[in-house]
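What follows is an incomplete set of chains from the complex, kept in their original frame.
A and B label the chains in the order they appear, each numbered from 1.
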Amino acid sequence: MKTVQNSLTTMTQMILPNDTNPLGNLLGGKLMHWIDIAAALSARKHSGKVCVTASVDEISFIEPIKLGDTVILQALVNRVFTTSLEIGVKVFREDPINDTRKHTASAYLTFVAIDNYGRPVKVAPIKTETEEEQRRYEEAEVRRRRRLETREHMESMRAQPLKSDSTSS
Amino acid sequence: MKTVQNSLTTMTQMILPNDTNPLGNLLGGKLMHWIDIAAALSARKHSGKVCVTASVDEISFIEPIKLGDTVILQALVNRVFTTSLEIGVKVFREDPINDTRKHTASAYLTFVAIDNYGRPVKVAPIKTETEEEQRRYEEAEVRRRRRLETREHMESMRAQPLKSDSTSS
């Protein structure tokens, strides 16, 4: 059984002018693009299959990244669910002058492994080796359950009449 | 008070080879990049400020988009929360032969309006005009509440010892 560490994908990027908004901060969408590629490569490394993005479950941007910064992305498979995988991606900003790293964004994505006809295929389970990996493994299940609950809740809301007293402000 | 419709941002993209994976499907990360730009422009149009991505709350990829397809993104402000805005983005795939549109992805993102020093600034509220807009307005609050709950739940999990009986498989 392959380990979580075996799925580690490390990506380093230098922030160029076109990656930034007029205030000189990294565009969220550019970081999202890199997060998706790092996650897809991590999912492919574990599964040995082409993996496609099924959903982005959460990306939090903790603090801005600036023009000229070095950014490091680390992607790991958190858990396998039959044909899908939850991938966690941590983003660090590296200050080259003081040689320090700071955690600046976190992401969770779900990928599906597919065959050459685009049909989902089974993925081998993953082996956690540390407490940290085990915690992420359990959290993946909680995130999935809450996501399904939220979806159901939203659908039931849509089936009911709107509250008449709601006012937009 | 500006209306929801005033924030509508429509973006059309043609899928080129570099936007696709080896099976000829649009890369999730590329679509995420376009979703973020459409959402940022919608947030800016409503607020009249530079808006930065605070979090991606959910992106669901419903069905694959192929090389050569036309993709249309529609972004709208769903609700304003003091200095932040929830933006909803719908993605359609257009079949030019039969001239039909199909809903292929949905996204919810939170942006923060900032001043020239990067500090959050207040955003004017938005006016809903239809039942559909009012429903999205109310759902935005539910999504936000559930997101905060999930975050708290995760943090309390991290504060507890791991369940000893959990097995990774």
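Rule of thumb we're sticking to: contacts are C-beta pairs under 8 Å (C-beta built on N, C-alpha and C of every residue); 3 or more make two chains touch, one makes a residue touch a chain.
These numbers were taken from a predicted model, which means no experiment stands behind them.
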Entire complex copy count, 2 subunits given: 6
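In the analysis below, only the chains that are shown with their structure count from here on.
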Subunit A and subunit B: spacing of chain centres that average the CA atoms, whole Å: 15
Residues of subunit B touching subunit A in the complex: 21-23, 25, 27-30, 32-37, 40, 50, 52-61, 64, 79, 107, 109, 114, 116, 118, 125-128, 131, 133-135, 137-139, 142-143, 146-147, 150, 153-154, 157-158, 162-163, 166, 168-169
